[in-house]
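Heads up, one of the protein chains got dropped from this complex, but the rest are sitting where they should.
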Amino acid sequence: MEWITVLNYPVYLAIFICIYGCLAIGLNIQWGYAGLFNAGVAGFFAIGAYASAILTSPWAEGRLGGFDLPFPVGLVGAMLLAGLLAWPIGKICLRFRSDYLAIVTIGVAEGIRLVARSEEWLTNSARGISAIPRPFGDLPYAKAQLVYLGITALILLVAYVLVQRQAVSPWGRMMRAIRDNESAAQAMGKDVPYRRLEAFILGSALMGLAGALYVHLARTITPDAIDPMLITFLVWIMVILGGAGNNRGVLLGAIIVWVIWSTSEIVTDQLPSEYALKAKYGRMFLIGLLLQLVLRFRPEGILPEKLRKESREERPMGEQASATQATGNIIN
Amino acid sequence: MKTKHLGLASLLLGASALATPALADVNIGLLNGITGGAAAMAPEITKSLQFAVDQINEQGGVLQGEKLVGIMADDGCSPQVAADAATKLVNVSQVIGVVGPLCSGALMAAVNSATIPAGVILISQAATSPEITTLKDNDLVFRTIPSDEYQGQALARTLLDRGTKKVAVSFINNDYGKGIAEAFKKEYEAKGGEIAGYEAHEENKSSYRADLAGLAQGGADTLVLLDYGDTSGLTVLREAIENGFFEKFVGAEGMKTSAPVKAIGADNLTTFMASAPVSTKSEALDIFNKAFAEAGGDINASYVGPSYDAVFLLALAIEKAGGDKSKLSESLRAVSNGEGEPILPGEWKKAKELITAGKAIDYKGASGELNFDANGDVPGSYALFKVAGDDWAVETEMK
């Protein structure tokens, strides 16, 4: 056995962490910066996944496309379409408090799943789309996985750097101002609805990108892959646990939650099946409980949002914050 | 932050240590639908899989007396869960082959993202989607269960033979329901039957009376209900009977579960029949049924025969290939191509001796002859069942 195959599982874990990292940063823009409660992450993920699948897969009878376009076109298409879908939803819902957005986005995710399941001409309905290409997918298994990890990590890094630059810019401060005190921001002449819509679309586009990255890894997509539990809820846990408003925090959250989630399954699968079943659902119970504990004992997350602290407290705390930043760099 | 890295690393190591048994074992993966849509069937399937593994080990194990170890993993009947589980089986547990998963969508994700790229053979005992037939699989994906394509066609022919010329079709809106409904419709119309109403329904609704009323308007007295008996299929069936929308009901193997009988009661189900793949009556089936019943299994449970056969065939292929992963597909075809000394369920020792002696063998399984075609599929034989007492009994064989 080659040494490289030993790395296969950690590499696979890491690819998923990158994909979830994209989702978490997307949600962080919406929730962490703009205070928008998107409970339909899975829907935007699915839009991205299907968009990229249709754009890049070879031509097939009976459904839209495929257009056999290159991988980067798929990614861009996924982001555009997810952002485009977010626009009318944001238009309707962002006027209200976020509870309304939450219930509507649940409905949107459900609607997207139904369309994916029912529309033969568009998504090949329940049978889904397969034969989706992966860049360098023809390499031997272990190498192909490593290369794909490189690609997803690079994309995540670019997304992170761009979002982070925005977050520390005046734009980021303005978003926080809108989130924390809407009327004051409005009084200062900020176009609140427009800015919120901007954050909602941007975050959704990143979720679409994550969907595209997933679909090229799995090389197949069926409507069942749009699972609100696996996608929406895990991402929320990642963001809340890691620290909403802090991009490093949510990435750390993605690492912790996904590693625990994926490796704990190895343990539960070893149990006799009657216990394995209970252990599986018990695991979900614990994830729900984890959320409650974080909200109760550390609502700001592991790595709290930094700028707020700097502005609220004086110098010494500011220095501490830059120390956090330094350690944060090592993680990434 | 270093400690975090260490913690992560040790967690990973710990996980792999847990999942990797001692050396000199031969690991095979058992992808089973412990959670998700097929969870109701999983316990008996688990028994059957484990029964096959135990039997092989009792009769000398594989290769040089190594123990065959079945590593169970959950496919969740969901693409993501199955892909994740298959990746772990292939990379952490280093399995040589995989049996499962139960659901077709889960299978597509698992093979595309893990087993085919890694060159690992996979035999499913329950994924029936016609889509799997046309999969580009480098000859690495096999099934011991026939495709729904055949079952839909057989059901259409049988109904026409029995004089039912006009039906309405209601099917669950997923890969299973749609696949079998399309195959049924095509064959039924081609052979001169009339489809008076054809509609998908979404799972998890509380009332289907409006849907049923629409289907009944076509004037058919028979409803073909292609759904699962423990989810929406049960609700649809109950409401159709209660309101007298149709007189006769026909389902496929998804409906042939104990749930409708338990919930609706046998007295109300006298006009309800369901088709299911059957093992043609054979010596092999009798042997399996007797042994499995003695081991505490339920011989009428779904997919227990195909599950046993999948493990047994995989083990035979491993034996034949001498443990060489790259020769497994070729060997699998060699041990079940209809030529050579017949091997029946439970005859592991005999098979092993013949393989060692270099003789050709042909496995005849509990679920049939199992001669794989070029796509890794097997032809099916089906029967139409009716409710008798609290269980199902064969009404007629299907052609």
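As written, the chain order gives the labels A and B, with residue 1 at the start of each chain.
Operating definition for what follows: a contact is a pair of C-beta atoms (placed from the backbone, for glycine too) under 8 Å apart; a residue touches a chain by one contact, two chains touch by 3 or more.
By definition in this document, contacts and distances are computed from a predicted model.
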Query = Going by UniProt, what is the name of the one chain that was not included in the view, given "Heterodisulfide reductase subunit A", "ANTAR domain-containing protein", "Amino acid ABC transporter permease" or "GMC family oxidoreductase"?
reply = "Amino acid ABC transporter permease"
Remark   = Full-complex touch with the removed chain, picking from A:73, A:184 or A:295, is A:295
Key: Touching residue (missing chain; options A:102, A:122 or A:144)   = A:102
Task = Would you mind spotting which of B:134, B:243 or B:270 touches the chain that isn't drawn?
result = B:243
Note = Touching the hidden chain, out of A:39, A:155 or A:266, is A:39
Note = Across the whole complex, the chain not displayed is touched by subunit B residues 35, 39-40, 173, 199-202, 204-207, 209-214, 217, 230-231, 234-235, 238, 241-244, 259, 262-265, 267-268
Message = Using the document's contact rule, name the residues of subunit A that touch the chain not shown here.
response = 35, 37, 39, 92-93, 95-100, 102-104, 106-108, 110-111, 114, 117-118, 229, 233, 236, 240, 277-278, 281-285, 287-289, 291-292, 295-296, 299
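Here, only the chains that are shown with their structure count from here on.
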Request  = With chain centres taken as the means of their Cα atoms, state the distance from subunit A to subunit B in Å.
outcome  = 34
Query = Quick one: in the complex, what on subunit B touches subunit A?
reply = 1, 4, 8, 11-12, 15-16, 18-19, 32, 34-35, 39, 42-43, 46, 71-74, 77-81, 83-85, 87-88, 90-92, 94, 103, 105-106, 108-109, 112-113, 117-119, 129, 131, 135-136, 173-179, 200, 202
Message = Which stretch or stretches of subunit A touch subunit B in the complex?
response = 1, 5, 8-10, 12-13, 16, 114, 117-118, 125-128, 130-131, 137, 141, 144, 217-225, 227, 230, 255, 259, 262-263, 265-270, 273-274, 276-277, 280-281, 327, 330-331
